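Could you have a look at this structure, given as structure tokens, before my questions?
Here the complex is missing a single protein chain, while all its other protein chains stay put.
Labels run A and B following the written order; every chain starts at residue 1.
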Amino acid sequence: MTQASGSGMFIRVEVDEPVASDAAAAKQLAGVCPVDIFEASESGVTIVDKNLDECILCGLCLAVGPAGAVRVAKLYDAGALLVAAV
Amino acid sequence: MRFYEFEAKALLGQAGVPVAKGGTATTSDEAARIAASVGGEVVLKSQVLSGGRMKAGGVKFAATPDEARAAAEHILKLEIGGQMPRCVLIDSKQPVKKEYYAGVIYDAVAKLPVAIFSDMGGIDIEEVAEKNPEHVARVHFSTFQPLQEFKFKELVASLGISGNELNQISRIIARLAKAFLTYGLTLAEINPLAQLEDGSFIALDSHCDMEEEAREQQSAVLDELGIGREETRLARPPTEFEIRGAEVDASDHRGVAGRVVEFDGNLGCVIGAGGGSLTIFDALRKHGGKPANYCEIGGNPSVKKTCELTKLILSKPGVEKICVIMNVVSNTRVDIVARGVIKGVIESGYDPAEKIAIFRIPGSWEEEGYKILEKFGVDYADRTVPMSEAARRAVEKVKA
Partner (left out) sequence: MSILVDENTTFIIQGITGREAVSMTRECLDYGAKVVAGVTPGRGGRDVHGVPVYDTVAEITAKQRVDASVLTVPPAAIRDAAFEAIENGVKLLVIVTERIPRLEVAQIVELANRYGARLIGPNCLGVMSPGKTRVGGMGGSAVAARKAYQPGPIGIMSRSGGMTTEIANALTASGLGQSTAVSIGGDAIVGSTYAELMPLFEADPETKAIVIYSEPGGPMEAQLAKYVKEQKSRLPVVAFMAGRFMDEMPGMRFGHAGTIVEGKADTTSEKIARMKDAGISVAEEIAEIPGIVKQRLAEAGSR
């Protein structure tokens, strides 16, 4: 179940439960994203819509929480999901 | 950034260079008051940044405060080289016996400051150097203080000057050199450096330039002179479009979308970076294009910054299409620029496929960038298409 999501013109970000409402995970997401797409609060993470298109596809957020819980989709590429760098 | 004469006078005066008694005025009454307090004959000089003010009638002499009022009245209304004077400088007129030249600049070959001295002052030093090279002497000096003042003695003595003159002149040049280093100047010039009838020396006119890069460090001095950060002091004042361009650049610290310069044409330019922009601009003009603006994007600007720059350019009346061209990029990302430009076009209410004449930025993250451009139907070129060919195609499209 997707709990937090947002779409820009080029990028869509989705965060599933239980990561979305976990305050610690939210803090982690806010910490790793170099372009401030995630905002952390006590109740979890919210997506900062105005920063979505700044995403540099670094994949650092994908490593937060269980695999697949955080997804970055490229709207200009038929919604292709960003794969974490190895 | 060029200083007005009155500012240069203040800077050099602070450094201990002898300058004439006087002041500045923005009204003719004020000028008369200053003339009265200076006493005796005065010279009134228009304060403009362009040269040729003597020829244009921007320098006048006055024997009384009333004459000074009339002269100031005339000068303050007189446009010189497209500029209205900032104010009028009223200086006590001095009885001159002989005129010299003293200047300090950087020598980019020696990579050191060089002091230049001539016993033929009052005329253009480049002209003297060409016609009377034996009357021009130069000496390089260290950028580390304290200064080696003997070098300036050697400089002055090399033109056969001795006695009291030697000591007086070399002391003034040492102070000029000190001001040059202390205030981060790129030009400090006294012309003429005059010897008066009584044997003393005084700077009758001076020029100073400071580079953009030094302004931050020198902010205290600039504040003291009342020079605001918004004053570019380029060959012409910035246009509204250029001020808005600078605002876009300052709005976000990520990357550069800078040096926006307005032109009259119909082809908007989202181009970069330093050298690339110069190359592209030449190419557009060579192919008969009429650029609407110049700019330099680089350093991987944010999507927002490129978007805002694109919107600004598209808001300019008469812009029919935009071209997006850069050299093969290293740190700026093709996909990030593509997103910014497309977003800017769409937010301006246009279709990217129609409005973007060509997008030619190969290099870093190009695969991802080309996907974006394809999705929005934008005509793009890869690294096999030279920059000038991309420029030609853009010009063709605007003409069609």
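Keep this in mind: contacts are C-beta pairs under 8 Å (C-beta built on N, C-alpha and C of every residue); 3 or more make two chains touch, one makes a residue touch a chain.
Predicted model, so just to flag it, every value in this text is computed and none were measured.
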Omitted chain - touching chains that are shown: B
Sole residue of B:Pro133, B:Gly199, B:Gly274 or B:Gly318 that reaches the chain not shown, by the stated touch rule: B:Gly274
Hidden-chain contact residue, picked from the options B:Leu11, B:Val329 or B:Ala357: B:Val329
Which of B:Met84, B:Leu112 or B:Ile243 contacts the chain that the document leaves out: B:Leu112
Residue, one of B:Ser200, B:Gln217 or B:Thr239, that touches the chain absent here: B:Gln217
Touching the absent chain when the full complex is considered, from B:Lys21, B:His74, B:Arg259 or B:Lys316: B:Arg259
Where the unshown chain meets subunit B, residue by residue: 106, 108-109, 111-113, 126, 142-144, 181, 184, 186, 211-214, 216-217, 234-236, 259, 261, 272-279, 281-283, 285, 294, 296, 298-299, 326-331, 362-364, 383-384, 386-389
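Simple rule for what comes next: only the chains that are shown with their structure count from here on.
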For subunit A paired with subunit B, centre-to-centre distance based on mean C-alpha positions, whole Å: 46
Subunit A-touching residues of subunit B, taken from the complex the two chains share: 302-304, 333, 335-336, 339, 342-343, 346, 368, 371-372, 375-376
Touch list for subunit A against partner subunit B, complex: 9-10, 35, 53-54, 56-57, 74, 76-77
